[in-house]
Structures are given as structure tokens and as C-alpha cells.
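In this view, the complex is presented without one of its protein chains, the others remaining in place.
Naming follows writing order (A and B), and every chain is counted from residue 1.
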Amino acid sequence: MQFFLEVLLGGLLSGIMYSLVALGFVLIYKASGVFNFAQGAMVFFAALTAVGLHDMGLSLWLAVPLTMAIMIVLAVAIEKIVLRPLVNQAEITLFMVTIGLTFFIEGLAQAIWGASVRKLELGIEDVPLEFLLDNAGIAISQFDLVAAGIAFVLVAALAIFFSKTKVGRALRAVADDHQAALSIGIPLQQIWVIVWGVAGFVALVAGLLWGARNGVQFALTFVALKALPVLILGGFTSVPGAIVGGLIIGASEKLAEVFLGPYVGGGIEGWFPYVLALLFLLVRPEGLFGEKIIRRI
Amino acid sequence: MDTGRKIGDVILSFENISLSFGGVKALTNIGFDVREHEIRAIIGPNGAGKSSMLNVINGVYHPQEGEIIFHGKHRRDMNTYESAKSGIARTFQNIALFKGMSVLDNIMTGRNLKMKSNFLLDAIYWGPARREEIEHRKKVEEIIDFLEIQHIRKTPVGRLAYGLQKRVELGRALAAEPSILLLDEPMAGMNVEEKQDMCRFILDVNDQLGTTIVLIEHDMGVVMDISDRVVVLDYGKKIGDGTPDEVRTNRDVINAYLGVAH
Partner (left out) sequence: MFYREAGQFKATYAEDSQIFPIRQDRIGMAIILLVAFVAVPLFASPYYFSAILIPFLIFALATLGLNILTGYAGQLSLGTAAFMAVGAFASYNFMLRIDGMPILIAFMLSGLCAAAVGIVFGLPSLRIRGFYLAASTLATQFFIVWCLTKIGWFTNYSSSGVITAQQIEILGYAFDTPMSKYLFVLIVVSVMALLAKNMVRSNTGRSWMAIRDMDMAAEVIGFRPMRTKLLAFAVSSFYCGVAGALYAYAYLGTVEPEGFSIEMSFRILFMVIIGGIGSVLGSFLGSAFIVLLPTALNVMFHFLEKDLGLELPSGISSSVELMVFGALIIFFLIVEPHGLARLWQIGKEKLRLWPFPH
């Protein structure tokens, strides 16, 4: 039972990481209707840039804000060069364009910083929390807990940003109806830049946390791919959905790997989330928290 | 206007049709019938439930209550495939053509239920598939001639003007050689000339092929001119039913609809 709890908690905590990546997807999808496949590449790019700057001798306190500035520049460039010419195109075209973006950003990151794995030290040790180990006998990584805490703060901050600020309200208006938002004078382009900037920020946080845990490397983009089943579970438009979906995927893939894996040769973590999401789709295509789509003719 | 065509028996009728989406009632206790060879119009203000009614007829929407009697069979609802199979074709309010295909291909799709070929024969395209393709092409060319769109037969429909697209959509529906043709605002957004053309096509189809036509239209002049009988809906309820003259003098109808203008 203790072991089960340990696996479950470990899974939930890594699930929070998925949630973070998924959050970036949801933000962009809500505001611009673009399913941004490149979110994973942005995570990779942000982490690699931060680490790269750090390795050049900058302190993290300098490297991280600088990376954020670069992410904003990237957001502006994406909006200007890629998205603006494709306004009003089919969703699927926009989706494919973000696949191209993925390759471009991944290539760019490696062209600038090289393809080798880089280590990132955030100063939080990845050791079991002694308090829990002593009292409950459960090994939970201190690092994971801190990461979860950061993720929680981030989500809370975003929630406040969306509900309390003027920009946040404009964002929600845009999410509801582009045309209507335009007609009352909300500058769509600016909103998009803001959203992509925020998504870049989320990517940076996710990238730093993932990178500190597993090293900053190309494999990060595969981790980010796992955000897709998270979105299917949670619904593409729901922030709480991204969180809950991430937790479910994180926990279930770990449980499946540990308890089911040995019977089938292991390695099922690689596909379990996708198959889970696929089965889920057949039952509830709109996701846990997504809006039901009524099709009209 | 009288062409000697004979209006026949009732071939399609509805009793107490009710349809709702979530809690919103779109149709309430609608009942009317359609006779063979007639032109039956459904009119009413925006949001009266006209399109919903058409969608019930060919099985896109499924009413929660009521009965549809078609070809003597009593049933709760239709399904799209069966309704197409039994000779119901339609056009849409917002043109629903296949944008990536040419005019010719669009109209050819209308013949799909009459084609027997399968994908293996199609792949070989020698013998039966080719013969069938050409045979149907002939039929489609007749429709193209009838609608006077020969010059655009190889143009992708996405590039055509609105009025022409409407014509192509009518062609696609006609290609199925339907016994009942449902037209959802065939003349919306057209200029006078285009409307006249469209009226002529509708009357010719009805007259020469004997096709029964159920149409929704906003242009009252047109409706009163070409239809044999008119159903009036308002807020999902039926408020009038009869010949154009009867409907014109119906108090409820005037209050709800026509009265606004006069």
C-alpha cells in the first residue's frame, strides 16, 4: 500500500509537469484557436536558452529574465510572420503550420546551443523529503514538491491574471468570439502576442523544471508530446482540464508502468497515455471539461 | 402557371413533430402533409423553425416526438442515408458544396447512390467502372445543360460567384433524380435576374420531371407565385396552412409575419 501511494504520488507530481506544458497549449488555443504543436519545442527552446546563457557565465537571476525577453521576441515574430498571414485559415492548416514551427524552433535551439545534453542546477535537491520518509515511510522527492508548488503558484497567478486584469478580460472576450472582440475594438494582434508571450513564459517555467530534473536535452520535446493526451482528457479549452488531465495522465502512466508493465515487458509509459486518451475520446470526445460542440448546418 | 401537371396523393406527412435542443424548443407539434408533384412552401420569420423542419425531413435532426409517414410507413424519425436512398435530395441555406472539387465532380457526387462500382473496380478503371463513369457523366451533362452552366463545368466551385454556386448545388441535388426535392432558401442573396432564372429552373423541374418540391423562401412574391400550398411557422409552431390566397388572408399570419410590412 505504501508502495502504491509512493507510485501514485510520484505520478501525480510528474503529472503536474505535463499540466504545465498542457497549460501553454490551452492558453493559445483559447485565445487564437490555434492548436500549437510547437509548445513542446518552445519548452525545449526556453530551457536550452536559459541553460545556455547560464553556462556562458550569467547568473540564473539574469539568464531567466533574459530568456523571457527572448521568448517574447519569439512570440512577436511568430505572430507577425506565421500567424498573421494565416488568419481565417482552416484549423487544420494552422495545426500543420505549428508542426513546421516545431521543427524550426527545435533546429534553431540546437543550431545556437548545440545538441549535447546540458545540466541545470536550480539549487533544489532531488532527494526524498526526510519528514515524510521518517513519519509515513513514503519517499517523495523534495524537488517534485517544490516543482508542484511552483506550478500551483503559476496556475493561481494565471487565474488572477485572466479574471482580474483588463488584458485578461479582453483575452476571454477574444476566446469567446474573434469577430465580436474585434468589433468592440479589442486589438486582436496584440492579444495574440500577449498570449504567445504568456505561453512562452509557461514554457520557460516548465522547461526549467523538467530540465533540472532530467537534463536539458532533445528528449524534452517528447515529454511535451505527452501534453496532447492530457489535453484530450481535459478538453482543449479548459485550464482546470489541463491540470486535472495532467494529474490523471501522470498518475495513470506511472501506475500502469509499475503494476502492468512487468507483465508485458515494460516500456508502456511510452504509449499508455495516448491509448488512454484514445479510448477516452471514444466515450467523451469533448474531454472532461471541454465545451460540447454542437454542429450546425 | 397552370401546366396540366396533376397534383397527386399525399406522399409525405407529419404529425405532432416536436424537436428541442437542450431546453430550447425548435418545433412544437407541427403537422402538415406534402402531395405528390406539388410545390410546397414553408415560410415564417427568422428563427421560426423552417430549416429545422427541413432537417427533420431528411434525417439530419431527430425529433423527440411525433410521427413521419413516408411511403406509407410510420416512423419517429428519418436517417440521412435512408432518406437519400428513398429519393429525397436537398440544398442548403449556407451553400454546402464541396469546395475543393470542380462543378462537374460536385454534380457527379449527386449520382453516387446510382453507381454500383466499388473502389477495386475504380482502381482498375477498365471496363465496368469506366463505362459506368461515362454513362453517369452523360446524365450529369444533361443537368449541366439544363442549368446553363456548361462554361464552368471544370471550374473549382470555390471560385464561383454566389448565385452560380446555388445553381450548382441545385444541380447536385437534381443529379440524384429525387422524387422529393428540399430547397432551403434557393434564392437568398440573389439579384432579380438570378431569382428569375432560379424560379424558372424550379418550375421546370417540377413541371417536366414531376418532382415534388418543398421549399423555404423569404421572398414572398416568389413564394406566392410559384407554390401550390404554403405552411407558415412562427416560433416553432404552425400558424397557417393552405393555398397562397388562403394564407395571405389568414389573420394570424398577417399579424405574425406579413402584417409587419403592410
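Keep this in mind: a contact is a pair of C-beta atoms (placed from the backbone, for glycine too) under 8 Å apart; a residue touches a chain by one contact, two chains touch by 3 or more.
Worth saying up front: this structure is predicted, and the values here are computed from it rather than measured.
The chain not shown here is in contact, across the full complex, with A, B. Of A:Met96, A:Leu122, A:Ala139 or A:Leu288, it is A:Met96 that touches the chain left out of the display. For subunit B, the residues touching the absent chain in the complete assembly are 58, 60, 80-81, 84-85, 89-90, 92, 96-101, 105, 108-110, 112-113, 115, 117-119, 122-125, 129-130, 133-134, 137-138, 141, 172, 176.
For subunit A, the residues in touch with the chain missing from this view are 35, 81-82, 85-86, 91-93, 95-97, 99-108, 110-111, 114-115, 225, 228-229, 231-232, 264-268, 270-271, 274-275, 277-278, 281-282, 285, 295, 297.
The rule is short, and it goes like this: only the chains that are shown with their structure count from here on.
Averaged C-alpha coordinates give centres for subunit A and subunit B that are 48 Å from one another.
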